[in-house]
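Working notes for the structure below.
Entry: chain A
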Amino acid sequence: MSVPVLEISALTKHYGGVHALDGVSFSIARGELLALIGPNGAGKSTCFNIINGQLRPDSGWVRLAGRDITGLAPRRIARLGVGRTFQIATVFASMTALENVQMALIAARGQVFGLWSPARRMGREDALALLEQTGMAALAERPAATLAYGDVKRLELAMALAGDPALLLMDEPTAGMSSGERQAMIALVRQLTRARGLAVLFTEHAMDVVFGHADRVVVLARGRLIANGSVEAVQGDPAVRQAYLGGAPSSLSEAP
Partner candidate 1 sequence: MRPTQRLRAALFSAATLAAALISPALSPATAAEPIRIGELNSYKAQAAFLDPYRKGMELALKEINAAGGVIGRPLELVSRDDGGNPGDAVRVATELLTRDKVDLLTGTFLSHVGLAVADLAKRRKVFFLAAEPLTDKLTWADGNRYTFRLRPSTYMQVAMLMPEAVKANRKRWAIVYPNYEYGQSAAETFKRLLKAAQPDVEFVAEQATPLGKIDAGPVAQAIADAKPDAVFNVLFAADLARFVREANTRRALEGTFVVSLLSGEPEYLDPLKEEAPIGWVVTGYPWYAITIPAHQKFLDAYRAAYDDYPRLGSIVGYATIKSLAAGIAKAGSTDTEKLVDAFEGLEVDGPFGPFVYRASDHQATMGAFVGTLAVKHGRGIMLDPVYVDGASVLPSDADVLKLRPAAN
Partner candidate 2 sequence: MSFESLLFQAVNGFASASGLFLVAAGLSIIFGVTRIVNMAHGSFYMLGLYLAVTLAPLLGATFGGALGFWGGILGAALVTAALGALVEVVLLRRIYAAPELYQLLATFALLLIVNDATLYLWGPEDILGPQAPGLSGAVEFLGRRLPEYDIFLALIGPLVLLGLHLLLKRTRFGRLIRAATQDREMVAALGINEALLFTAVFALGTGIAGFGGALQMAREPANLALDLSVLGDAFVVVVVGGMGSIRGAYVAALLVAEVKALCTALGLVEVGGFTFNMSRLTLVAEFLVMAVVLVVRPHGLFGRPQPAQARRGEAEAPLVPLGRTGRLIVLAALVFFAGIPLLGAVASYAPVLALDMVIAALFAASLHLLMGPGGLASFGHAAYFGLGAYGTAYAATVLGLPTPLAFAVGMATAAAGAVLFGWFCVRLEGVYFAMLTLAFAQIVWSIAHQWEEVTGGSNGLFGVWPDPPFDSANGLYLAALGVTVLGLVLIRRLVFAPFGLALRAARDSRLRAEASGIAVEKVRWLAFAIAGTLCGAAGGLFAFAKGSISPEAISVGRSIDGLVMVLLGGVHSLMGPLLGAGGLTLLQDMVMRESPYWRGLLGLIILLIVLLFPSGLAAGLPRKRGAP
C-alpha cells in the first residue's frame, strides 16, 4: 500500500486550558477529496493552520508523503507541495490575474530571487494553462482588484495549483459564493482532483457541498475526532448527530 499524501497523528494544541485540538489523527490518499467538518470551534482552522505551518502543535506530527513537516514555516511547506486557499480569498490585488499565477509559478519554481530578467515571460504559458483549467482564461489580463469575488476564488485556486501540489488545503472553498457558483466550484475541484491525482482536504459549512462531493468525511467536535468515514457512514453516525447537531437529526442533510 502506498504512503498517504498526508498523514497527521495525535495532533494536540492547547490555548490556555482549552483543547483546540486533542489527539487528532487521519490521513488522505492520492486522488481523495476529504472534507473536514465540525461545528464552530471544533478545531478545523487550528488543524488547517498546523498542517499549513502557521501554527505549531503542542504534540503530534504531520507527514507529507512520509516526510515529517511538523512546525516548518508555511513557505517551506508550500514549496514541498501543499497548495492552500483561504476562507476569504486572497490574491495579489495590484497584479493582473495572469501575473498572480505567474507569481505563484515563479515562487514554486524557486525563481523568486531573479533580479534582472523580466518576469513578464516567465511561466506565461503554464500560467495561461492554469487559468484555462480554472475557467479564468478570458480574464487573464484583468487586474485582480477588479475581479468579482467568485473569480477571485477561482484565481486563488489556480495559484494554489501552480506549485503542482500533491495536497490542496482549501478553507471553505465556496464561502461567500452563490449556490450556483458553489456547485460549479466544487465540481471544478472534483475534476481537478481526478485529473491531477491530487489529494484535497477542505473544510466547508455548506453541507450540500460536503455530502454531494466528498469521498470521505472527517468530523471534529471540541478538538476531538469523532467520526471518519464515507458520507453515508458519517451521515448515519449517531455520535456525529449528537455532537454536531445537538440531537436535531433531520437538519443534517438539509443544512444549506
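Just a few scattered comments:
To be clear about the criterion, a contact is a pair of C-beta atoms (placed from the backbone, for glycine too) under 8 Å apart; a residue touches a chain by one contact, two chains touch by 3 or more; residues count from 1.
Basis for inclusion: all candidates are chains of the complex that A comes from, given by their letters.
Only a predicted model underlies this, so the values are computations on that prediction, with no experimental measurement involved.
Chain contacts in this complex place chain A in touch with candidate 2, from the set 1 or 2. Taken in their complex, chain A has these residues touching candidate 2: 52, 73-76, 78-79, 84, 86, 90-96, 99, 102-104, 106-108, 111-120, 122, 143-146, 156, 159-160, 162-163.
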